[in-house]
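Omission of a single protein chain aside, the complex is shown with its protein chains in their original locations.
Moving on to chain A:
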């Protein structure tokens, strides 16, 4: 029979709350009305006890009325207390519901704020987006290839390779040489003309060097025949023979502690070539001593 509609439910809820409030107010009003009733009853009992002859009957009636009055008062107080507690609980429930709704609203607004902040940040990022790229993606082709070749050259230089062959030019490179090609070509040209580091090539070096040495020695031969050490000492003092001495790979007699490994020839003074001292061969020494022996009879003949 009862049709449950949300509108009626809302109205019923309000009516129930109104009813509760009304009943509480009514109970409170009745409790308040008890006071004059008790006062009037007390005055009536006093007058009747004083003016009535049957005092015992009045007293008994008074006792009964007092008991009933107290019971009535307790009943009223209990009703008021119950109605007040019920009303308080209803109000607490309403406050809790409102608190939940406010929390929901707060969360919704916080979500909207977070969304707007994120959107703003996203838009700002779109405008100020600076991508980072590697150099070889943003530099021009020639510059990027030179950079590549330079980096490759550094890698090659770190390795322990004396002979650096010139790398073939990349297919698209211009005829004008790149840095790596230039450096490689310089090293190769120097390595072609200079004495090799391998000991086996000492013989190849020896004739060239000996020619220079004997050239110098022949110039001094006329003075007096001297042993090899004295020759070397004189050669070391002579700057012209110093380089030859260095090229021969012999330790400097003045400074024997320093091994000589760098070669700076007069043919190419600008170039610094690296080679290891060649192994002394018998032929060289024998040629040297043979020359020395040949000098002695000359001297004798001169004198």
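The rule we apply is simple: a residue touches a chain if its C-beta (ideal position, glycine included) is under 8 Å from a C-beta of that chain, and two chains touch if they have at least 3 such contacts; residues count from 1.
The rule is short, and it goes like this: contacts and distances are computed from a predicted model.
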Name the chain not shown, per its UniProt record: "Phospholipid-transporting ATPase", "Glycerol-3-phosphate acyltransferase 3", "Proteasome subunit alpha type" or "Protein BRICK 1"? "Protein BRICK 1"
For the chain left out of this view, which of A:16, A:57 or A:102 touches it? A:102
Thinking of the whole complex, not just what is shown, which of A:16, A:57 or A:81 touches the missing chain? A:81
Where chain A meets the chain that is not shown, the residues are 59, 63, 66-67, 70, 73-74, 77, 81, 84, 88, 91-92, 95, 98-99, 102, 105-106, 109, 112-113, 116
